[in-house]
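In this view, the complex is presented without one of its protein chains, the others remaining in place.
Letters A and B mark the chains in the order given here, with residues in each chain numbered from 1 onward.
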Amino acid sequence: MSNAHTQAQPHPHTHSAAAVQAHAHDVAKHVKVYIAVFLGLLAGTVATVAMYYVHLDSVPLTITIALFIATVKAFLVAGFFMHLISEKKTIYAILLATAFFFAGMMYLIVWGRDEVPRGTQYWEGRNVQLPVDKTR
Amino acid sequence: MDASTHVAHAHPHVHEAHHEPGFLRKYVFSTDHKMIGMQYGFTALLFLAFGFFLMMLMRWQLAYSGQPIPVIGELLHSLLGDGAIGKDPTTGKLGVMSPDLYNAFGAMHGTIMVFLAIVPLAFAAFGNFVVPLQIGAVDMAFPRVNMVSYQCYFIGGVIMFASFFIPGGAARSGWTSYSPLATLAHPEFINGQTFWIIGMVFLITSSLLGAVNFIATIIQLRAPGMTWMRLPFFVWAEFVTAFLLLLAFPPLEAAAVMQLADNLLGTSFFLPSGMVVAGNPAEVSGGGSPLLWQHLFWFLGHPEVYVLILPGMGIVAEIIANNTRKPIWGYKSLVYSVFAIGFLSFIVWAHHMYLTGMGTKISTFFQTTTMIISIPSVIILTCLFISLWGGSIRFNTAMLFSLAFLPMFGIGGLTGLPLGFNFSDLHLHDTYYVIAHFHYVVAPGTIFALFAGIYFWFPKMTGRLMNEFWGKVHFILSLIFMNLVFQPMFAQGFAGMNRRMWDGGATYATADGVVGLPQSIIGMNVGISHAAWALGLAQIPFIINFFYSIWRGKKASDNPWGATTLDWQTPTPPPHGNFDKPIEVHRGPYEYSVPGHAADFTPQNEPEKHKKH
Partner (left out) sequence: MEIPYTVKARPDTGLFNAKVGIWLFLASEVMLFGGLFSSYIFLRVAADDSAWPHGLLNIPIGTFNTAVLITSSVTVVLAWASLKLGNFKKFRMYQSVTILCALGFLGIKSIEYKDKFTHYEIWKTNGERMTGHIEGSPWFWDTETLRQKNMQELTFHPDPKFYFTPKVKHAGGASGEEHGAKHEAVKVPVSQIKRLSAYVPAHSTYFGIYFTLTALHALHVLAGAIVIAALWGPLAKMWRTEPERFTNRIEVSGLFWHFVDLVWIFLFPVLYLL
């Protein structure tokens, strides 16, 4: 973007005209990418659902594949629609910190559950028959 | 400022600075960071006083269990009703606090002090007033968001306050609102806990908006030449604090929504299967987990304690540099330490949960991280101590409070270590030792830092100085009584006295020989309570001094303390837009007593002189 042009708030019409020249080519290329990503996302969705109907035998495998596809889709959205692939350092730093805390939270919370000694869990008493409270 | 101003004459909004805004725009719906800072400050100080007042009533109950509250007992009865305030069975006098009311006061004291007093005062009030000035910005990056942030805080506060007067009274499940208690404590459908949750949602929203604003401001609006390593330490502290708020609060918001669903919609996110309430099986779908609430709460809760302390450390660093007239020792260590604290504070939270039966491996993990996080805290404290070395110290009130902060925070931090080891925490958890620990960090720690900040920046806010003599009286008395209040609690905690007990441990006395809580330990309650009330009285000189000085104090110059940072290089009080000249930064934040300079301080915006002259 030409500096002299953008610094002095331009007349709107000349502005957009100039922007067209500066960007037309770039943006047109981007639009193609956006459409491709869109199709990719649809394909991912179809794949996930198809997998559900196929019924893989292994549950962990199903979960892994489904989450893998979701992650790929998420990267497509974040990378291209939110143009993260060409973002500035500051944004990366913020997101990196967030990713660290997010991962720490999820991992430690789930670990915290997993680590409770078996046999003493309060949900061990599952399937308890709840008698109806007759006093109410 | 950017070039667009020069050609902007066609846009009417540029001229808005020319006419004075009306009263409402100026004082109520202001978008000026300094006014918003002062709004935060006043509101938070009011809540601080209110939280203190609740505590004084609780201290009566602990010292004179079951006796009617003197003077205001009847007034409380007429405000809160029969359920809350009862009669003394022997004399028939009104004013005996019910256990439920004690629990409500306890829960709300904690909530108000943490979320409505200290955080808004330390992070938002000082942050708003000082940060844009110190980085040489005209305002915050998003002034209107800033206003909304204050309004959310205000609404949250009103909701919390109103909850005292609804049927059933305020929330009474502790400031931590542990489930399932928080879901079962109230028989009413809409109750104090509902208000608590909705109030928290507003406060969380306010914090989030504030945090976004602070970070964006510090990243984007630093004046030319204000590189990262030239930022005053206070700005760094606010920066990290803002990140803690930004990333730690949302999980609590999620948890609050889930608890709200538990309370109103009958879900059981935090309610286990097979739960029995008052002898009857609870009619809930079950399958939830109380542990989950604790995880989500403390995921915020621990970073929150650093939110409470970091701005205080920042304030103290500024004041120490200014009053020792020498640079802070180890500026870089301070910055790296504050970052280390920020990162680590997200992975230590479960040290609040050792006694939940979490399992030994994960306890060990959290014990390890807890020990590691104390290292940067110690580094910060050490740097500040060493900064005193060889300085020609000016002992004004602000400096006295800052100096007292150091050992007080030291006691608080060091007593955290036995809590951080899970084996010693077995004994100390949920006793008065914990109360003493965290109050040492927050009360004589953070609150002293806040007082220091008030005495220090008062002349910039109002153009007048506070009275030094009464300031010193305030300081000495506060220091003495703070310690008289909290020091005995360590002893009580060691002896095994539980926190959150309506009768101050008297139940244990009857079980003497079984759990063995001696009368001497319980008797300390009386002394502590008297010290607490005396501490209240000791604030009177401050309050009078504060209001007197706003209108009658000695006039201050623009830079009365001879300070280097940009906040002191403005007109006083700073106008809308802050600086009357373009600001460019040429040096680090603490250039005091630089050899070869005439003055003993060199402001950050003073250009380098040409070597030739």
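Just so we're on the same page, contacts are C-beta pairs under 8 Å (C-beta built on N, C-alpha and C of every residue); 3 or more make two chains touch, one makes a residue touch a chain.
Predicted model, so just to flag it, every value in this text is computed and none were measured.
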Query - Contacting the left-out chain in the complete assembly, out of B:L94, B:C152, B:L203 or B:L296 - result: B:L296
**Report entry** Sole contact to the chain not displayed, among B:S177, B:S268, B:S345 or B:T446
**Finding:** B:S268
Query raised in the report: Of the residues in subunit B, which ones touch the absent chain?
Result: 1-2, 4-5, 8, 11, 14, 17, 138-139, 141-143, 145, 208, 211-213, 215-216, 219-221, 246-255, 257-258, 261, 265-269, 273, 283-289, 292, 295-296, 299, 576-577
**Report entry** Footprint left on subunit A by the chain that the document does not show
**Finding:** 6-7, 9, 12, 15-17, 19-20, 23-24, 27, 30-31, 34-35, 37-38, 41-42, 45-46, 48-49, 51-52, 62-63, 66-67, 69-70, 73-74, 77-78, 80-82, 88-91, 94-95, 97-98, 101-102, 105-106, 109-110, 113-114, 121, 123, 126-127, 129-130, 132, 136
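What we mean here is this: only the chains that are shown with their structure count from here on.
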**Report entry** Cα-centroid distance, subunit A relative to subunit B, in whole angstrom
**Finding:** 35
Requested in this report: Spell out the residues on subunit A that touch subunit B in their complex, using ranges where they run on.
Outcome: 7-9, 90, 94, 97-98, 100-101, 104-105, 108-109, 111-113, 115-117, 120, 122-123, 125-126, 128, 130-131, 133, 135
Query raised in the report: Tell me, which parts of subunit B touch subunit A in their complex?
Result: 2-4, 6-8, 215, 219, 243, 247-248, 251, 272-274, 280-281, 283, 287, 289, 291-292, 295-296, 299, 343, 346-347, 350, 353, 357-362, 365
